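The complex is shown incomplete by one protein chain, all other protein chains being positioned as in the whole.
Let's turn to chain A:
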């Protein structure tokens, strides 16, 4: 996969797509830094990386809304590895609510976690990447950000914003050796989607041409491709990983 020895930070690596990505990268020889809200939340990810015989990951724990905590983590990364080659901006939250029923606090929280933290992580990562004129950033958006979905206006807005930030950053840094892309997963079976009722899942399946839900590993492999040299001429792209979903 050509990510061997790359130093890569994966946010939201305690579960779901972030966890699968961290394990995939570590199994491919990357030095992974895993992020979660607490040290303990990442125990399972560490265990999976060890099972895959990956390099021992560094854990960094902070709330992505805590700018000071984020900066401390980057200082630690800089001190230990002296560089950062890749960033996966995966940490995110999803709260649903019809247009007339979305609380301002929920909108703000989603923008803080899903948008502001993504931009700040790119900002801090760029300090370590631009110096070496090398780096790849992958932001995790969603098909809901590209297509919209009933009952998800705030979430959709936050994920659409991730795409805007991705495209802008890619233009700023394209000439400086840093690539920025996004993935837009469709319906992937994770903790975020586990609460969906069975009847809702059945209706959703009808919208997916491949007639099945996606697996976290299928998103992880695309993210890893975008981090690797196999995608060295790709920047400013949003790759759908959705099995042909139409919403």
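In this text, contacts are C-beta pairs under 8 Å (C-beta built on N, C-alpha and C of every residue); 3 or more make two chains touch, one makes a residue touch a chain; residues count from 1.
Here is the rule we go by: contacts and distances are computed from a predicted model.
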* Pick from "Glutamate synthase [NADPH] large chain", "Iron(III) transport system ATP-binding protein", "Acyl carrier protein" or "ABC transporter permease" the UniProt protein name of the chain that isn't shown here. => "Acyl carrier protein"
* Asked: Pick from A:130, A:163, A:205 or A:238: which residue touches the chain that isn't shown?
  -> A:130
* **Touching residue (missing chain; options A:24, A:74, A:187 or A:213)** => A:74
* **Touch list for chain A against the chain that is not drawn** => 71, 74-75, 78-79, 123-124, 126-128, 130-131, 176
